[in-house]
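Entry: chain A
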Amino acid sequence: MNKILNRAAALAAASFNGQGQKAPIESPSGQEAYSINYEDYSEVNMENYIIEMLHITKEFPGIIANDDITLQLKKGEIHALLGENGAGKSTLMSVLFGLHQAEKGEIKKNGEVVRVSNPKDANNLGIGMVHQHFKLVEIFTVLENIILGVEPNKAGFLQKKEAREKVMELSKQYGLHVDPDAIVEKISVGMQQRVEILKMLYRENDILIFDEPTAVLTPQEIDELMDIMRNFAKEGKSILFITHKLNEIMSVADRCTVLRKGKCIGTVEIKNTTKEELSRMMVGRDVNFVVEKQEEKLGEVVLQVSNVTVPSKISKKDAVKDISFEVRAGEIVCLAGIEGNGQSELISAITGLEKMSRGKVTLCGKNITKAPIRQRTKSGMSHIPEDRHKHGLVLDYSLEDNLVLQRYHQPEFQRGGFIKRPAVRSYAERLIKEYDIRSSQGAITIARGMSGGNQQKAIIAREIDKEHKLLIAVQPTRGLDVGAIEFIHKQLVATRDAGKAVLLMSLELDEIMEVSDRILVMYEGEIVGELNPKEITVQELGLYMSGAKRNMEKENSYAE
Partner candidate 1 sequence: MQNNQASPKFKDMITGITKSKAVSTFTAALLAIALGLIFGFIVMIVAKPENSWYGFTTMLFGGLRRLGDVFYYATPILMTGLSVGFAFKMGLFNIGASGQYTMGMFFALYVGFMWKLPPGIHWIACVLAGMVGGMIWGFIPGICKALANVNEVITSIMFNYIGMYLVDMWIQGNAVIYDSGKTRTSYLPVSAQIPSLGVTGSNVNVAIIIAIALAVILYIVLNKTTFGYELRATGYNRYASKYAGMNDKRNTMLTMLIAGGFSGLGGAFAILAPSTIIGSSMTYEPINVIAANGFNGIAVALLGSSNPIGIIFSALFISHIQRGGTVVSSLYGYKPEIIDVVIAIIIYFSAFAMLMNSNVARMIKKRRLAKEASGNPGNDGQQDRKEA
Partner candidate 2 sequence: GTKNTSFQIALITDKGNIDDKSFNQGSWEGVEAFCKANKIKDYQYIKPEDTSDTGYLAAIDNAVTAGAKVIVTPGYLFEVPVYTAQTKYPEVKFILLDGAPHTADYVYETKSNVASIMYAEEQSGYLAGYAAVKDGYTKLGFMGGMAVPAVQAFGYGYLQGVEAAATELGLADGAITVTYHYTGDFAETDTNKAMAKTMYQEGTQVIFACGGSVGKSVMSAANEADAKVIGVDVDQRYDSTTVITSATKGLGASVQAVLESIYNTNSWDTYAGKTTYFDASNNGVGLPTVVIGDEKANAFDRFNSFDKAAYDEVYATLASGSIDLKRTLEVADPNGIATAEELTTGLNLKKVAVTVR
């Protein structure tokens, strides 16, 4: 017996019958076809749903983030939510958690319609959420963060002692080790996540939402988290789990709902499906994530980093400890590691955004340790920054002004201090065409109004088109969809093939394995491994990233 969940399925329904059988159906965009496994579930099961989100539609200005989505969560199950970037997963969960209000649709708990108009309502319904971007007050202690919003109090006065006992108990019970008095900004990302989980447990929530909890963890930490989630399920808690990683879904989830471009594609039983099928459902076509590239042709050393130490901004320790390495022309070197292990600080020091306390950096033999940023740029450094909104773009400038952000001072674009508008315009138009940057009004579009992917394309166009010998790309594909990712990977490889040196920093294991020629793993501010992507597995890489393994001594061969 089939229960048809949505319109897409309704259209498809006419074209197939039978159970557990693959059948081609039309995708919502009506372009490619894919096949899908429809699970079997009966009317009788209805009572078992602890949460039902029915026909949810949520619009943002200019985009329908959720379009008539239905999602049903059984008690005690782990239910995965899968979809590309921007598919609307976080939005759907925010609706359930009361952060957003849906324009249409209803939410039921145990079959009864409930109103969730703010997180308080959600909490009262036993719904808790670990957000994709942690929502922790950095200057508060762990304990304060956990109790915030549900503070035990007598006549308004905090009763921290009571709270502390409860937190310690929970922490012991689930093996979630935290120090209740530590200031949040000084603890590791892993511990911050434990704080978020404890926040839910403290509130005695039994419907737990995890929004991409594994993005910031090592494979080993991921395994631990999976265990914890299984434990929760065993205790009867119901879990909604968002991830892009199919392996995780296959290993832990009971069922999976797939979203694409705001629409619900379907819900499948994990035991009846495969990774390939899930990914087809997710993107609407067969995905080939393999990056085509030839053997590298190594040239001379372009970037040489020697004994660099960078102080930390938040603690007294050094974020980067005495690091040395080099990047040669014609190779892509990738800095791998879990967020917060000093990669960002190292890049900031190399690009000149932050000062290093010790060490030396040379670019094509020129010492640029203390050079101002402009001089680094002129000596051939291009930089795709980590945070495109903070560093990469002046969002209130037009696209064309952003495209000359690194070059407006060159004679090509100015004479006597006056900007040559026509030159800027024609340059911008060339880049827009070459890199297929899409925007509503072309060169004069204000950057703020462009989509994330196109903003990123603009930055990439600017940095690659500029004369350079070294390209530093920091998480260039973060938050982008598959199409954009493919494009960027191609550009990186092309740059390398053109004989430039590329230093890539990425948190995505797949990207690291696919794109790079050489991997440098950073752990706690040190390089703990130099690896060849062709010779290692993702698992091994994870061990290095978590500090469990290292193949580099402190004094390494590049040090002067």
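In the analysis below, contacts are C-beta pairs under 8 Å (C-beta built on N, C-alpha and C of every residue); 3 or more make two chains touch, one makes a residue touch a chain; residues count from 1.
Keep in mind how these were chosen: all candidates are chains of the complex that A comes from, given by their letters.
As the structure is a computational prediction, the values presented were derived from the model and not from experiment.
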For chain A, choose the touching candidate in this complex from 1 or 2. 1
Spell out the residues on chain A that touch candidate 1 in their complex, using ranges where they run on. 4-7, 10, 55, 57, 68, 70, 104, 351, 353, 372-377, 383, 385, 390-397, 401, 405-406, 408-409, 414, 417-419
